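Removed: one protein chain of the complex. Kept in place: all other protein chains.
By letter and in written order, the chains are A and B; residue numbering begins at 1 in each of them.
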Amino acid sequence: MKLIIAIVPDEIAEAAVPGLLAAGLRVTRVASTGGFLRRGNTTLLLGLPPEQVDAALGLLRSVYQGNVTLEAGRGTAFVLDVDRFEQL
Amino acid sequence: MKLIIAIVPDEIAEAAVPGLLAAGLRVTRVASTGGFLRRGNTTLLLGLPPEQVDAALGLLRSVYQGNVTLEAGRGTAFVLDVDRFEQL
Partner (left out) sequence: MKLIIAIVPDEIAEAAVPGLLAAGLRVTRVASTGGFLRRGNTTLLLGLPPEQVDAALGLLRSVYQGNVTLEAGRGTAFVLDVDRFEQL
């Protein structure tokens, strides 16, 4: 299992989440801010099997490519190894 | 050291935190949302020694078992290895 922590502009999160959910991924959104101006962004938490990481990152990237008016900066994604994943 | 990132319905967090604190764990709560409906949930961060992970997960699970009216869905927990843990 992997955990993706992706920090993206709000409009990217807004546009990406439906596709991520449609791909069967569970997505958690956390409101966050970045930089000097405390611009609002969204921190997405995505738990997924290793073989789905590339598809999830590709889906996030595709949303950037479709967003010509993006003004809030780019984003970053951290992929972490998960020692244990538990359904509660 | 391990870090548990648990995403649970708000009422589970509400009911679980006192027990987690009573067990001597430090708990941080982050407001989050999940799914299409952006239902509110809570992301809990718990830093703890490896030998306490099972007890913490067990405590979270026990709260579900006592909550017969739970309507906000289940939860998930990611247990991550911590490379370094520092008191500031």
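The definition used in the following text is that a residue touches a chain if its C-beta (ideal position, glycine included) is under 8 Å from a C-beta of that chain, and two chains touch if they have at least 3 such contacts.
In this text, all values refer to a predicted model and were calculated from it rather than measured experimentally.
Counting over the whole complex, chain A has residues 2, 5-8, 12, 30-36, 38, 41, 43, 53, 57, 60-61, 64, 74-81 touching the chain that is not drawn. The chain not displayed touches chain B at residues 1, 3, 17-18, 21, 26-31, 45, 47, 80-88.
What we mean here is this: only the chains that are shown with their structure count from here on.
As a whole-number value, the distance joining the C-alpha centres of chain A and chain B reads 21 Å.
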